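For this depiction, one protein chain was excluded, whereas all remaining protein chains were kept in their positions.
Up next, subunit A:
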Amino acid sequence: MSSWEDDDSAAAAAAAAATTDVELLKRAWRNEKASPEILRFDSALVSRVREQIQLLEETLDDFGESGVDDLVVSLYQMDLDRTLFLLRSYLRLRLQKIEKYMMHISKSEDLLSRLSQQEQRFAKSCTEMMEKHLEQSVLSKLPYGYDSVTRQSLSSTEDDMVPEPQLDTFVFCKTKSDVGAFQLDDIGEEVVDLVADDLYVLRYKSIKGLVESGQIDLI
């Protein structure tokens, strides 16, 4: 029994060592794309990828001077372009999500902590601008009681004018390893056996934890 587990963990460690940062970034990109809410920003990973990009850009400059074969240069250039695309797409995607849910994100410490420092600044200034704009163009002209940015009227009991991501939505996901019997609801009436490398359509809310802990990938 224990030797099995050892084998498994050794295999997992070997797989992790063999995984490139691009592979990790690709996973983060796919998860981010498929998840309705904003996920945690992996600063260490992004800065590692940035470093590698910079390094390759410098190498390519050197290549130009030292007359390396055009074919080799063009292959490295393609590798660079692919990585740049991935990084840009990932960052842009997050900015889009922040723009869409800026007020919702600004309200919650937990959500804010998922953003990078630059993203936090962006969310903050974006929210301020939007509030100022709404205030000047519409809200200041509305009667008392209807002039809140976040609420429809004074009688609203919660912030009902703040767009929120729909966590109830269904997502396609793939298990990386056996998760075992997994509870889909709060009361334990619905249990699915999540087997390694299987594909499921599940409610995002119920598998949120598995996405965060990296046991399941969204696709």
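Criterion: a contact is a pair of C-beta atoms (placed from the backbone, for glycine too) under 8 Å apart; a residue touches a chain by one contact, two chains touch by 3 or more; residues count from 1.
Heads up, the rule we're going with is that contacts and distances are computed from a predicted model.
According to UniProt, what is the chain that's been left out of this complex called? Choose from "Monothiol glutaredoxin-5, mitochondrial", "Ribophorin II", "E2 ubiquitin-conjugating enzyme" or "DNA replication complex GINS protein PSF2".
Missing chain, UniProt protein name: "DNA replication complex GINS protein PSF2".
Suppose we count only contacts with the excluded chain; which residues of subunit A make the list?
20-23, 26, 30, 33-34, 49, 52-53, 56, 69, 71-72, 74-76, 78-80, 82-83, 85, 168-172, 184-185, 187, 189-192, 198-203, 206, 219
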